[in-house]
Every structure is written in structure tokens, then in C-alpha cells.
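A protein chain is absent from this complex, but the other protein chains hold their places.
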Amino acid sequence: MTEDSRLTVDAPDAPLAEGSYVPAALPVGLRRVPSGVDEVSTEHLVVNFGPQHPSTHGVLRMIIEADGEEVVGAEMSIGYLHRGIEKLAEHRRYNALGTLMDRGDYVSGIHGELAVALATEALIEVEVPEKAHWIRSLMSEVNRIASHLVWYGTFGLDAGGMGQFLYAVRDREMLLDILEAVSGSRMMFNYIRPGGVLADLPQGTDRKLLEFLDLFDIHIEEHDQLLGGNEIFQSRVHGVGVIDKETAIAFGLTGANLRASGVGFDVRRDRPYAAYDKLEFSVPMAAEGDCWARYAVRMEEMRQSARMVRQCLEGMPEGDFTAKVPKVLRPPAGEAYAAVESPRGEWGVHVVSDGTESPYRLRYRPPALFALQVVEAIMPGSLIADAIVMAGSVDLVLGEIDR
Amino acid sequence: MHPDVTAITSALRAAGVTSVEVEQTSLGVIVRPQVPELAAVLSALRDGSSVFTFMVDLFGMDTGDAVELTYHLRSLSRDEEIYVRVSVAYDGAFTSVWEAYPAALMPEREIAEMFGLTLQGHPNPKRLLTTDGLDPMLLKRIEIRGAEEVRAR
Partner (left out) sequence: MALDKLTGENSVLFVRSEQLFDLARSNSLWYLAFGIACCAIEGLMHASGPRYDFDRMGVFFRASPRQADVMIVAGTVNRKMADSVKRLYDQMPEPKWVVAMGACASTGGPFREYPNVIMGVDKIIPVDVYIPGCPPRPESVHFAFIELQNKIRKAAEERVASRRNRDN
């Protein structure tokens, strides 16, 4: 420090020394301090994420008001994929509702078809054969592993890792082969119909599934080590995006997100459907409610799903794969609600029938919408980078949110 | 799974709610209050002994005469579910319940947009899913595109 009078800060308005450089007039908002460094005023910056963005999981638009790197306010703008599934359902036959549901949450099509099939069956009161229940549980768990692999790949991408994405897609391709052999399509299965399933499992499905599971038991540990064992990933997700128990319940959160916050509600265990009451599985839970808890819960769910698939293969009964249901269903007037545990949470379908061949009203309860609301509520106070990790940890699929 | 109808009725009466019907249907227990008493009913259900703190879903339906809003609530501690239904006239207004159930924030915006209702008391009552200029799509009187219009794409 020299004896220069311009370097003292306790006399900011002291005149500059004789003959020193006189600067030009300053723009409004800047205040010159005697050390010669301009003091800048700050303002909040409104940053727009999306709808085209590498990590918005579809066409989500986040409008974030940031003070430097810290998020001060956040708004989620959705509707970029609003295709009117609920309105179009009023013009489709009950057998075809599965095709609309497939395209809602497109990553877990089996669960959507199952939800609407269960709601329809509650209206027409049909006896679904035992084998169909077991096939439905089997396909649901296979789809759950596939969906969680997508989540795992993209969550790692959000946090900055690219390697795990390719390994996840490799495993998912093996599962999609099996799903294609069973249902005919890699993504829009249209397999679960009211009354049962479309067709029996082809010969060799159990062998292929067991081969996959033997590989998967090794791969899941590798996946967990690759991402979860990575110190950088751990420091990015520990303590980030904490959703405590009261917030989770107040915002209607369901699924793995709710269980990671300490509330144990699983539709498979508490409102059993298909063959889940005969399967043995544990429901993983965590208490912290941060992104790491959601990550750990979903990784464990994948292991439990693998366990359930093995049980389904061993315990598969003989019998019909579907009940006799007319092609054009005309359920009696009434309403029913059926929910399944989709990888994102409780996927509920509320069907109101008026006796005609199309539903009067089909309401599709999207679990990811409630998760999005929570993220919008807890985002202020975090960093922008954490905001992206938070949005990725709750497993959003915009097709479901926008319907 | 289904709560006791008499217990719910007496709890609501004790909370000062006068004109409300509680009935058990094949769907479950449905509570039908009048619109002005909706907030009182929801508070009674949430804070009372039944503890319906979890809102499963909130949706609307065009019944032909009015728009019927359904609040599907769940009590996690007692494992019970209940439906609360109110009727709102076409082009009418309804008050937000987001302070009692923050889960209703986005569904209410969607109902207001899809059924042409006005939302009051909401922190962000903007359109949720569509841009301006689209009709309230879930009303029965709004038609989807016909076959000719689609073919003449």
C-alpha cells in the first residue's frame, strides 16, 4: 500500500490530487471509489432455459431469475407438448385408450396402458385371469427397469457425466428387444388391454429375461459405481434439492420422490393390483429427501424390480392370457379410479362412463406434474447448476405433464 | 380404504358446515358442499381427526349443466380416500385452495384454462398449457377437428 490519497476508502468524496487524470462522466448506476476501481451495481438476470435445452427432459421452459449464480425466483412454463390426450380420449373406444396413454408418459407405456385398463375393468367388472395378472406385473417391472435406466442416463447427463448414458442405453436396448418380442413394438406397446393382455408371452421369453437379469445383476452394480461412486457426482447431489416430509405431502408428491423424503406409500404395496400381492419385494425409502436420496432409492428400485421379474418368471401360472371382452366396450354409466405405481409415481386414471363406446371424461393424474410443482417451489435459494440437477432428480417426462 | 360416512358427516357438522351431502358410492365417499363452504369443508377434512392432508388429484368435468370440480383427497395415516365435489356455473369463478393444498397450484390453472372459468386467490393465475386464443377445450361444446378438415391438411 502506498501513501497515495486516492487509495483510502474512508474519504470517498475527497478531491483527486492536482494534475491527476480526470475520467469522463459515468453512466448512471456506477459510483467511482477513490481507488480507481468502479463499483458496479447488480441486478437480477432473467435466464430462460428451454424449451430447447439439452437437459430439460423434453420441452420444459424454466424462467429463472438469478442474482449472480443464485436462483431468486423460478417459474415453470409448460404446455409445449399439450396434445389433448384427455379431450381425444372422449372420442376413442375403450380398447384404444391404451394407445393414447402410451404416448403420455412415453418412457413407461406399459404402466399407462395398465392404469386405463384397470379403470375400464373396474367399470365393466370382468374377471381377469390369473396368468394375465402375472404377465402384467412382469411387463410392468421390465418397463420400470427400462424407464429407470433412462432416468439414470439423463440424470448423469444433467450432472455432467456422459459415459453412464451409453451404458444405460445398452442395457435398455436389451430390454426393448424383449418388450418387442412380447408386444411387437419397442415403445408404443399397446399390449395391455381391458380384460387381460394382447397375447401370451412367446416361447423363450423366460430364457431371454433370465439371461438379461444375470447380466443386469452385474451391470447395476457397475452403474451404481460409475455414477454414484463418483466423487464429483456425489458432491453435486448431496444436500441439493431437499424436499422435506411436509412439503412432499402438501404438494401431492408420489412415487420414489415421496419415498426418498421419508413417506412410505407405494401403490403396489398399499393398493395392490395385478399380481403384486403375491410378490415379495421391499420398498426402498430414504429420509433426507435430497437428490442423493432420490438417486439411491431409484437404484435400489431397479434391483427390487429385477428380483420381482425373477419371481414372476418362476411363479407364472398356466391359463388364459385374457378374459373374453367385446371389441367395442359399452360399460354401464358410472365412474372409477385406478392407480398404478409408474416409475414416476402414482399414475391414476379416473374414467367417467355414460354408457356409450367412448368415455365421457378421462382424467389422467400425471405424477410428474406434482413433482414439477415441488421443484418450482424449492428452487429459489439454490444455484443455477443445482436447479438443473434438481429437475433431473425428480424424473420428469413432459409428455405426461402436458398431456 | 373408505372412511365412515357418519363420522365424516358429524365431523363436518361440528366444523360448522351446514348444507353438505355425504354419500357412499361405488367410487367411494363423495362430499358435495356448496361453493362458498368449500374452503371450510377442506379445512375440516385436513385438520380434523381424519387428517386428509394429501391431495391426490384435482380435476374438472363438464356435466352438461355446469362444471364439476372434484378434489380427490387421501389420508396417509389412516389409509382412507375421499372425494369432494362442487359445481361451478359456466364462465363462473372459483377460489383457489392452494394455501390448504399447495398441490392444487398447477391443476387449478389448468382447470381455469380448460373449462373457461376464472381463478381467484391464486398467486399465478396465468394460462398453463396453451397460448391465448384457444377455446376452453374440455368443455363438451368445443369440437375437435373433423375428418374433412384433417384430410384437407
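For reference, chains read A and B in written order, and residue numbers begin at 1 within each chain.
Note that contacts are C-beta pairs under 8 Å (C-beta built on N, C-alpha and C of every residue); 3 or more make two chains touch, one makes a residue touch a chain.
A quick note: this is a predicted structure, and the numbers were derived from the prediction, not measured.
From the options A:V47, A:M188 or A:A385, the residue with contact to the unseen chain in the full assembly is A:M188.
Although one chain is not displayed, chain B still touches it through residues 129-131, 134-135, 137, 144-146, 150, 153.
Mapped onto chain A, contacts with the missing chain fall at residues 51-54, 58-59, 79-85, 87-88, 91, 99-100, 103, 106-107, 150, 153, 166, 169-170, 172-173, 176, 186-188, 398-399.
The rule we apply is simple: only the chains that are shown with their structure count from here on.
Chain centres here are Cα means. That of chain A falls 25 Å from that of chain B.
For chain B in complex with chain A, the touching residues are 26-28, 53-57, 59, 61-62, 70, 72, 76, 79, 101-103, 105-107, 124, 127-131, 137-138, 144. Within the complex formed with chain B, the chain A residues making contact are 75, 78-79, 82, 84, 86-88, 91, 249-252, 263, 265, 270, 334-337, 346, 348, 350, 352, 360-361, 363, 365, 369-370, 372-373, 377, 402.
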